[in-house]
Structures are given as structure tokens and as C-alpha cells.
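Up next is chain A:
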Amino acid sequence: MNILNLFIIVPLLTVVVILFSKSIKTTRVIAAIGMTIQLLLASWLMYYYLSHFGVNDLHKMIFVSDKVWFPTLNIHYAVGVDGIAVAMILLTAIVIFAGVFVSWTMENLHREFFISLIILATGVFGFFISYDLFTMLLYYELAVIPMYLLIGIWGSGPKEAHAMKLTLMLMAGSALIIAGLLGIYFNTPTIDGHHTFNMYEIARYKIPLKAQRLFFPLTFVGFGVLGALFPFHTWSPDGHASAPTAVSMLHAGVLMKLGTYGVFRVAIFLMPEAAHEMGWFFIILTATSVIYGAFGAIMQKDLKYINAYSSVSHVGMITFGLLMMNATAIDGAILQMISHGIMTALFFALIGMIYGRTHTRNVYEMGGLLRVIPFLGTMYVLAGFASLGLPGFSGFVAELNIFAGAFMHHDLFHRVATIIVISSIVVTAVYILRFVGIMLMGPIKNEEHLKLKDATWYEKLSTITLVVSMLGIGLYPVWLTNTILGSLKPIMLKILGG
Partner candidate 1 sequence: MIQGIPITHFLVVSVIMFFVGIMGFIIRQNLITILLSVELILNAVVLNFLVFNRYLFPHHLQGQFFGLFIIGVAAAEASMAIALIINIYRRMRHIDPDKIREMKY
Partner candidate 2 sequence: MVDFSYTVFILLIPLVVFAITGIWGGRWKPIISGLLGTFGIATIFVMSLYTAYQYFFVVHHGGPYKPIVAMNFLWLPLTEHLHIHMGIMLDPISVMMLVVVTTISLMSHWYSLGYMKGERGFARYYAFLSLFTFSMLGLVVATDLLQMFIFYELVGVSSFLLIGFYYQKPSAVAAAKKAFIVTRFADFGFLIGIFILIYYTHSFDFLQITDPNTPIFETALGKTFLGYSALSWATALIFMGAAGKSAMFPFHIWLPDAMEGPTPVSALIHAATMVVAGVFTIARLFPVYYFFTPKVLLMVGYVGGFTSLFAALIAMTQFDIKRVLAYSTLSQIGYMMVGLGVSHYGGEEGLGYMAAMFHLFTHAMFKALLFLGAGSIIHAVHSNLMQKMGGLRKYMPITHITFLIAALAISGIPPFAGFFSKDEILAAAFLHNRLLFWVEYITAGITAFYIFRLYFKVFWWKDTQYEHTPHESPWTMTVPLIILATLSATVGFVPFSKFVSSDLMPFEPETHWNLVIASVSIGLLGLALAWLLYRKENDLPDRIAKALGKLYKWTYDKFYIDEIYLFITKKIMFNIIAKSVAWFDRHIVDGFMEGVAVVTEKTSEKIKGFQSGHLQQYAFVFIASVIIIALTVLYFIGA
């Protein structure tokens, strides 16, 4: 059996076992065991990949298997991963692992909560392992739907409205994606009277430019909605603000990356000619996202809103890097997917933990927390440093690659856009330090806060996992960049070859 199927089977088995659980105690232990297995599997996969492909080897898809499951439309269940997918799988495994521990005390409807959470993760894993466009879409939807329940039931604030907003906007995105995918499908050559959904078969063929001009924007915007592309980002602040902690983590950390990964794998990889031609427009949009999100974050009061806007900015940087269409920038963009995934998950986890203690997310009502909760405070500062791109954390590596790659572009327009995007690092520093200063430093504003307790073991476990992952990439990035750059080689041939 193909080892990749385990990534679907393990979570599903976990879900089945959770069905029989009686109390939160057993539920969370089962979930933790399942997700630990998942994390080990993902680490093993990464290790396997690293040990089989050196810097100069020809990188190939591994664990490829292909089964027809709907012959009429030639839909396959096709799985296989390259280095990029492996990295994304590892990211997902890390975030869901941390997410389970963050939800350790989720008493309310615990079984349903963990089941939805794990189904969501299953969708994400499925998305990353498959390379049949239709199957990808299927998993994509599988990941989006539980989100509605998770926010609508376990959320806070005006949760129903926000859940509805988020789901509707993402569904609108899906509609565009479906149109785009069908457009691609019907523009592929027929083999035995069938078109194909197989990504790599499509890539071998050049989709007619006329069709590309129509379907590139569709898929780009469709996936872009999930990637919080300006101006379709407004679900993100509201949705994240209402979502329970683990869901925010998973959503900002991983689901948004589904969007950018889709942009990369479907829009840019399959239709590079249109991407070259129409890229300028989307570069303006993404550059706007970057600056706009950063400025938007400055004036927020709610911690989750701050982080949501900051995500808009950082994820904008991913799509910006992808649009630069050169190996360095795309490498940076993929690194940023991983880096931002971990970093923002850490942020949301910490926000959840701080909120659980202070019962407020308004930064102006907090102050001097570093003194009462030193562990969480320090972790928050570290997350902040990662977010503002401090060397030693993964964010720096990713941003440096994006900026360097983007600045290598021969077109002056691209370089000017790059300078604008780079200026965001200053704004990011401003808001991160501002809020760290207000919330963690200074005198204690609320006497009640003096009684707060520092992190428990499960909180420590989840935050430390995330911080260690960030440092692991940030201090010695070569192992990851080699993986990504190696896998990018065949892709770049298609993107640049035209």
C-alpha cells in the first residue's frame, strides 16, 4: 500500500476511535496519539526525502500511485509528493499537533470538536498528497466545510455571522476555482477520448493562451481568496477573531497556505504564459496586500485582529514571491508558507492562552504581562521577532529569499514593487514592537492580572514545538532550501520554458 494513504487513514481512524470516547480525557488522549503518529509520519517522510535526494540529484515525485475512481470524467485518485509537498505536509502535521494540545481543555462538545478539527486536517493532508486536480478540489472542500461548524459552534463573539461570512467568501472562491479547473480540464488534449485532471500530464502540454487568459485570473483569484488576497481578505480578520484557538491556528497556519499552494500549483504552474502576461496586475494587488495589511494592523486593538492583518501582509508576500516567477523568489515564497504557518500558529496559540487567562483580547487593557507570565510573554516576543523577520527565525530566511529573488527581476516595475514590499519590514517592526510594548512591557494595568498563572505543560509542549520548528529552519535553512530548490527545478523548466 502507498505510504501516503496513511496520511488520510490515520486521521480517519482517529476520528472513528474518538466516536466511542466518553470523556474529554480519553478524547484528547486519542487525538494526541493520532496526531503524534501523524507528526512522526511526516517527519519520517521528510527524513526519507532528504536522505534520498541530495542537492544535485534529479528530484522526482515519490510514492506515486494512480487509480481511476470515476472513469466517465477520467478522475483519478492520484497521490505522490515532491519536496515542496513534503514540506507542506510536515508543516500541517506540526500545526495540527500543536493545535490538539492547545485545545486540551475544550470541554464543550469535545468529541465533535476534535472530530471536526481532525477532519479538517485530513482535508489538508489530502490536498497536499494528491496531484489530480479534481481530487485536490475535493479535499479542499473537505477542509473548508468543517471550518463553518468549528467557528459557528465553538467560536466567540458574533460567531455565526463571522462563520457565515468566512464560509460564503471561501465558497465564492471555490466557485471560481471549479470554473477554472473545468476550464483547464476541457482545454487539455484528449487521450482515448478523455480529457485529464492529472496535473503533471497537463503540465506537459501548453494550454492555449486564449484559455489561459480566461482561466488564470479565475484560479488565481479563487485560490487567492483563501490566501487573503486584497481585496478579498476581509473574511480573515472576522473569521480568525471568532474562531476558537486551535481553529485560528490551523486556519491561518495551514488553510491559507492551501490557497497559496493552489495559486502556485494550479494557476502559475499550469498557466505560466498568462502569469507572465497578467502578472503585473496581481503584483499590484499582492504588493497592496503586503503594505495594506501591515498598516491595517497598527491601529487594531484586538490581538486576533492584529494577527489577522499581519497574516494578510505576510501571505501577500507569499503570492508576491510566487508571481516573481524565478526560482529564488518562489523558493522564498514556499519557505514563507512554512514559516508563516508555524509563526502565525504560534501567535494564535499564545493569543488563545493569554485570552484564557485575562479574558480580554484588547491590548490596551493589558500591560506588563511579561512579569506575571514570563514563559508565555517570552514566547510571544519570540513569535513577534519571527514575524518581523529577525535572523535566526524562519521568517528572515523566507523574506530574504523573496526579496532577493524579486529584486533580481529584470523588469524595473518588479524591482520598484519589491522596494515597496520591502518597506513593509519597517511597518511590521513598528506594530509588533508597539503591541509587545503595550501588552507585555510597561507597568501592570490591571491588578487582577497579578494572579495569573504561567503556562501548563501542554501549553508549553505546543508552543515549544512551534518555536523549535521556527528555529530549526531559521538557524540552518539549507536542508529545507535544498529540498525546495531541487523540487523546483522541473517546475521552473515549465514556468520559464513557456
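Regarding selection, all candidates are chains of the complex that A comes from, given by their letters.
Going forward, a contact is a pair of C-beta atoms (placed from the backbone, for glycine too) under 8 Å apart; a residue touches a chain by one contact, two chains touch by 3 or more; residues count from 1.
None of these values were measured; they are calculated from a predicted model.
**Q** Which numbered chain among 1 or 2 touches chain A in this complex, counting any copy?
**A** 2
**Q** Provide the residue numbers of chain A that touch candidate 2 in the complex, in ascending order.
**A** Checking each residue of chain A against candidate 2 gives 165, 168-169, 230-235, 238, 292, 295-296, 298-300, 327-328, 368, 370-371, 374, 385, 388-392, 396-397, 400-401, 403-405, 407-408, 415, 418-419, 422-423, 425-426, 429-430, 433-434, 437, 440-444, 476-478, 481-482, 485.
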